[in-house]
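Only one protein chain is missing; all other protein chains are in place.
Our next item is chain A:
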Amino acid sequence: MTLARLIRRHVRLPEMLLPVVFFLIIVSLTAFAVGPDAAILARIGPGTIWIAALLASLLPIGTLIAEDLDTGAMDRLRISGLSLELIMFARMISHWLGLAPALVAAAVLSIPLLGIDAALIPALLIGSSALAALGVIAAALTAGSRAGTAIAGVVVLPFALPVLIFGSGGSLRLTAAAALLLVAIAPFAAAASLRAAD
């Protein structure tokens, strides 16, 4: 019950539209930059979609955890006896709920734009959980830092490689395995970095 309430705190519908728009802009920018050759676009399409997803997942990182820290909401939650790991787990789920439907919707829209295979979508849906996990880790690491999102990018991107490789390669099981690992680690890593900051 508590978990559901913790998750619901952060799911806001209007904010879910921004990643869709951002995603579609990156996809069309790629098409403009590379040129409208359908064969090339179909070849680089999966990679483009994954990079767009990765960048879109980085968008809300600046406020993901820092907001709760600044307003004191995090302290209130911790005082109420909830473990930091549970709070971070809920934060990861809510980040994913805000991210995944938007990404999948945008990816479906870009299927005709880039001429890619629809089989990529399930991998994106599963892999987006890994992006949400990395997002929470990065947000916890960079909460209160001067350079915010830019640092978050530097920190997150190396760890996103396995998901990126398997996901854009279209191998569903390996994507799921890499995502599962990150999702399992993320609440503990984020909680550890917030504790280290105490």
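In the analysis below, a contact is a pair of C-beta atoms (placed from the backbone, for glycine too) under 8 Å apart; a residue touches a chain by one contact, two chains touch by 3 or more; residues count from 1.
Here is the rule we go by: contacts and distances are computed from a predicted model.
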Identity of the absent chain, which is to be given by its UniProt protein name, from "(2Fe-2S)-binding protein", "Heme exporter protein C", "Aspartyl/glutamyl-tRNA(Asn/Gln) amidotransferase subunit B" or "siroheme decarboxylase": "Heme exporter protein C"
Selected from A:30, A:110 or A:142 as touching the chain missing from the view: A:142
Residues of chain A (touch criterion as defined above) contacting the omitted chain: 137, 141-142, 144-147, 151, 154-155, 157-159, 161, 189, 192-193, 196-197
